[in-house]
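Note that this complex is displayed minus one protein chain, with the remaining chains in position.
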Amino acid sequence: MADAADTPMLSARALSCARGRVRLFAGLDLAVRPGELLQVAGGNGTGKTSLLRILCGLSEAEAGELMWRARPVREVRDDWKAGLLYLGHRNAVKDDFTPLENLRFSAAIAGEALDADRALRALVDIGLRTRLDVATRNLSQGQRRRVALARLLCGTRAALWLLDEPFTALDAAAVAQLAGAIAAHVRGGGAVIYTTHQPVDIDVPTRACVNLDDYAC
Amino acid sequence: MLSVFATVLRRDLLLAWRRRADVLTALGFFLLVTSLFPLGVGPEPEQLAQIAAGVMWVAALLATLLSVTRLFESDEADGTLEQMLLSVEPLAVIVLAKVCAYWLLTGLPLVLIAPLIALQFSLSPQETGIVCATLLIGTPTLSLLGAVGAALTLGLRGGGALIALLVLPLYVPVLIFGAGAVDRWRAGLDVDGNFALLGACLLVSLAVAPLASAAALRIAQD
Partner (left out) sequence: MSEPQSSAARLPGAPGFNLFHYASPQTFYPLAGRLLWPCWLLAAALCAIGLYIGFFVAPTDATQGDSYRIIFIHVPAAWMSMVVYLAMAFWCIVGLIFNTRLSFMMSSALAPTGALWAFVALWTGALWGKPTWGTYWVWDARLTSELILFFLYCGYMALQAAIDDPRRADRAGALIAIVGAVNVPIIYFSVKWWNTLHQGASVSLTAAPTMATTMLWGMLVMALAAWAYTVGAALLRVRAIMIERERHTDWVRQLAQGGGSRT
């Protein structure tokens, strides 16, 4: 059991990343273990989003190696994908669907079954009780963000959450609630890697921080 | 795998239903282009019957080209495409579901409206039947190949012209086998060969196009 807890869930070695002809960072090492919270910090344009996209496999690193539970990701691609939940800048929410439809479709596309009851409860929990059957186009920016974040509240099989600026556009209550959900996931043996520009208090025993300014080229 | 196919199919159809007006553009284009030809070449029934199959096929091809650019656009814009790429389900199956929905919304209406156009072009009932049957087998191939082009040109400047340059050469065999069927029939020849070849084109593109589109989407998102 101690072994399993010590094995990094996701680790990267000597990662470097280039966008177009600009190299953003190089020689980056990181590891996140079960029960850990890792914040990716750095100024604008240092490659935070690029790093998260590399870590979930959307982009390919220019060089370096990526390991999922101590195995190279190309050998355990399916486990790696099943163990991840990535929420990017964009909400992956359709304007023409209601929040409930959006939530259920996005779970289904990810390959997870989500029954209507659990989906409804998650939406109510995140404060959309009065907006359940309104087309998402009529919601505010913060409310749309909540629709996307509701995925985190309805119990996913993903052990590692990769959250890119999850707190933007949220009000204080929603920020606190999201921080609570992250803390609960981490305490339950999961792991979270996130980026943020606003100081948010997340109550977890171990936290780490990678500053991309240190790896800039 | 089957359930994600059904989900994505249902999702795209539902989205189209909520935005009904967008669906009809390809059909309107098809109707308009085919109606312009008699104005251009003259109203002689014999001449019209001769060019009917070719005109309908080229119009179907252009209508596909016009609308297929939007196949992945909205999913790309709102970030859903990222989630599709990250899904544990095979991306090719998701793509296939999207193409199926797309064909049901743009290809099938063309096939259904084709008898009306055939009437305008003074085709005989048998000839009409042949044109509609070739369109029924041929338009899915057009949609599948179009999806590869749409995935390759996703988010590029000049996407519309570029996709035409990429995809139109690939459409040549389908166009020839499809439009040729009526000509062969009119010449008193057997048309089984045309249908067999169209079917073969459909099977090959069913096997290759979803995989190629999936690869192209991964390249485009990198």
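Note that the chains are named A and B in the order they appear, and that numbering of residues resets to 1 at the start of each chain.
In the analysis below, a residue touches a chain if its C-beta (ideal position, glycine included) is under 8 Å from a C-beta of that chain, and two chains touch if they have at least 3 such contacts.
These numbers were taken from a predicted model, which means no experiment stands behind them.
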item	value
Residue among A:E62, A:D79, A:D95 or A:D125 touching the omitted chain	A:E62
Touching the absent chain when the full complex is considered, from B:I113, B:L136 or B:A215	B:A215
Chain A, residues in touch with the chain not shown (by the definition above)	19-21, 60, 62-63
Touch list for chain B against the chain that is not drawn	148, 152-153, 156-158, 162, 165-166, 168-170, 172-173, 176-177, 180, 183-184, 187, 189, 197, 201, 208, 212, 215-216, 219-220, 222
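The rule is simple: only the chains that are shown with their structure count from here on.
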item	value
Interchain centroid distance [CA atoms averaged], chain A/chain B, Å	37
List of chain A residues in touch with chain B within their complex	56-60, 78, 81-82, 84, 86, 88-97, 101, 105-106, 108-111, 135
List of chain B residues in touch with chain A within their complex	3-4, 7-8, 11, 14-15, 18-19, 74, 77-80, 82-89, 94, 221-222
